[in-house]
Every structure is written in C-alpha cells, then in structure tokens.
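What follows is one structure encoded as structure tokens, with my remarks underneath.
Removed from the display is one protein chain of the complex; every other protein chain stays in position.
Chain nomenclature is as follows: A, B and C, assigned in order of appearance, with residue numbering initiated at 1 for each chain independently.
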Amino acid sequence: MTAEPFTHRFEVALHDIDAAGVMFFGHLFRHAHDAYEAYMARIGFPLDAIVRERRWLLPLVHAEADYLSAIRHGERIRVMVSIAEVSRSSFTVAYRFLDTAQQLRASARTVHVQLAQDGSGSLPLSEPLRAALVAGSP
Amino acid sequence: MTAEPFTHRFEVALHDIDAAGVMFFGHLFRHAHDAYEAYMARIGFPLDAIVRERRWLLPLVHAEADYLSAIRHGERIRVMVSIAEVSRSSFTVAYRFLDTAQQLRASARTVHVQLAQDGSGSLPLSEPLRAALVAGSP
Amino acid sequence: MTAEPFTHRFEVALHDIDAAGVMFFGHLFRHAHDAYEAYMARIGFPLDAIVRERRWLLPLVHAEADYLSAIRHGERIRVMVSIAEVSRSSFTVAYRFLDTAQQLRASARTVHVQLAQDGSGSLPLSEPLRAALVAGSP
Partner (left out) sequence: MTAEPFTHRFEVALHDIDAAGVMFFGHLFRHAHDAYEAYMARIGFPLDAIVRERRWLLPLVHAEADYLSAIRHGERIRVMVSIAEVSRSSFTVAYRFLDTAQQLRASARTVHVQLAQDGSGSLPLSEPLRAALVAGSP
C-alpha cells in the first residue's frame, strides 16, 4: 500500500488511566477504533451511514496490539492509520501510536470482513470499498 | 415503596480506577446501570428482551450521583436498588453503594420514561411494568 | 459568571452507542469530563500536572445530567463549559451539549471540592484556582 498514512490525534484522559497509573490496555483499542472511524469517513465510508443503512456488515474478526512503553495521563498521541492488507473478503488496518517525540509507544492491527446483510457469510469486498482502501481516499 | 431492596454486587476493577487513584465518577453510573439491568430482569422485564422486541422504549432522562468517599481498587461493593417513585409515565430508581463495612460510599438516582415505539412521545407506564415496579417482583 | 463559555467538541463514536441504539447515558459523563479536562488546561490548571504533583486533590462530589433527546452515532456535539458557581471550598461546572443545529440535547453539572493532600478534609479553594475559575482564563 502506498497511500499516505492517515493521522488521528487524542490526548490521554484521566479515565484512560487505570489503577497501575498507565493507560489501560483495552482503551488502546477504543482509540484505535476512533482512528478507524475517522479514516473510514475520510475515504468515503462513514461507519454511522454503513450501520444505519445496513447494506452490509463489516465485523471485526481479529485485533491485536503491542505495548512498547507505558502511556501516561496528559500525553498527546498521534495514531498513524494505514491499510496493511486488502484481500478478497477482508482487510487489515494497522495503527502506530506515536508521542510528541515521535517515539513509537504501541502498535495495533484489526482485521475486518464483509458479511451479507443477514450475516449469512462473507462476501467479496464491495468494489468501491476495495478501491477506496487501496487508494486511501474516496 | 415497601418492597425489599434488590442487591447487586461488584468488585472494583483495575480499569474502574482513574489517574487520581480512585474510581472514575462516570463508572459509578455504569455499575448503577448493571444493577438496574439485574433488577429489571428480576421483576420480569429483562432489558435485552425489551430492546429486541421494541415494544416500547424506556429512555433515561435524568441521572445523578453523590460521592461520599473515594472508592478504591479491589473493594467489594454492594448496590442496593430500590424504586423511589412511580408516576404516570416515569419511574425513579435509587441506588445505594455500600462497602463491606456497611458504610454508604455513594448514592445515585436515574429517572426513566416510557415512550411509544416510534419515540413520538411519553406514554403512561404499561400496567404490568407499573405493578412489577411497585411490587419489586414479577 | 461572565466569562465566555469554553467549547469542547466530539463526534459520537460507534462504542458510545448502546444496545438501544442511542448514546449510553454514562458516556455523557465521560465526554463532560473530557471537556472539563480541556477547560482546566485552558485556565492553567491541567489535571495531569495536578494529579502528578499531588499538591491538592479536587475530587468530584456530585454529578447530574438531563437528557433531552437521544444522541446518535456520528453526531457532532459541541460541549459548552461554564463555571456555574464558585464557593469557599467547592466549584460547580455546567455543561451544555449542543448539536450542529444548535439544539440543546443534554446538560450536566459536576461539583468539585478541594481537599488537603492527605484527603483529611476540605480546604478553601486555592486563591489562584479561584481566580482562574472566575476569570475563565489563566
């Protein structure tokens, strides 16, 4: 994939931190998904419209993350979103979490498949979606 | 209301705590709602069925909480649920959060109204729901 | 209070919505607190520094919200933050949640007190904090 990575920013909130004083690992996935939502809107596939119109479903079938160093309250984080892979009926989104010193603090991946409206099985990715994912633009 | 209060228990998790080292105030409402869900199932109105069947809607129109002392990681909390008020088209649920020493640590209230399926306006509470709320049992 | 209200914006995410198809009421408090964090940073009292330095504690002792109409996935919400009251040892923050059509969709309030570092009791608000809250600026 050659498209320019998409950037989403957030600031680590009081409630992102857990009893150990660092960002709760599960919240990284919430921020990754916020970045994914922003990315999908940017390429012309806003999730709220997809969900509302129920044309097809894009469930997430796999998620993973690596945590390189603890993320703390008040940090300003930049999430670089890129499409790591597009296959017949699925695509993989990669996320890199960078701090203001450009250090990589965490990375994540999510894999999404396209299902028929009735959830009955995987479909080939719709052609406009595939094209937008590859181009990184509408 | 004279029905015996309903009890819901939870243990304060790592992710309930925020950067200040105490339970994030917003999470009290999550636990209150878990207690409310358990209570509604107990009196014969499980929320998952109500939501799925879309017979009517029961939106929450007001919520409030008072925090008496900081709740900490690992504490075992008992939520006492009672129905504080039942009026023509709304009801108020009261929650008391007690620790293992029977100290009151927080309290909360939520107010729910019954709307028509299309959200067009408030309805009188359905009679079986009113009766179950007053009796505290199905 | 005459200071210009402070504005914080957010977009309603997939995970903000609950099984009933509307924003979960508890998440309004998370967004209110994000707005409060941004406001406190703006007036020179960033919470991450206050928490880290443990000079004093600012626990939240009361929270309440009114929900006027259901907030949905993808909506762009503007939170207007203002200081509703400053008393000897506490202050009240008011939040108004507006949509892009300038309709008021929800409102909330949080009350915060200043405690000594050891949590032993309420203190008068520190004078610089009081002044910043009244002025709405550092």
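Simple rule for what comes next: a residue touches a chain if its C-beta (ideal position, glycine included) is under 8 Å from a C-beta of that chain, and two chains touch if they have at least 3 such contacts.
Predicted model only: the values in this text are computed from it and were never measured.
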Would you mind spotting which of B:L14, B:L68, B:A84 or B:L104 touches the chain that isn't drawn? B:L14
Hidden partner sits against chain B at residues 11-15, 30, 33-34, 37, 46-49, 51-52, 72-74
Residues of chain C touching the missing chain are 14-21, 24, 26-27, 73
To test your reading of the contact rule: which positions on chain A touch the chain that is missing from view? 19-20, 22, 24-27, 29-30, 33, 47-48, 51, 57, 59-67, 70, 110, 119
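Going forward, only the chains that are shown with their structure count from here on.
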What's the rotation angle, in degrees and to the nearest 5, for a C-alpha fit of chain A onto chain B? 180
Among the chains, which is located farthest from chain A on the basis of C-alpha centroids? B
Would you kindly state whether over half or under half of the residue numbers at the chain B/chain C interface are used by both copies, giving same or different? same
In whole angstrom, what separates the CA-based centres of chain A and chain C? 28
For chain A and chain B, let me know how many angstrom lie between their CA-based centres, rounded off. 33
Would you mind pulling out the distance in Å between where the CA atoms of chain B average out and where those of chain C do? 23
So chain C residues touching two or more other chains come to 30, 33, 47-48, 51
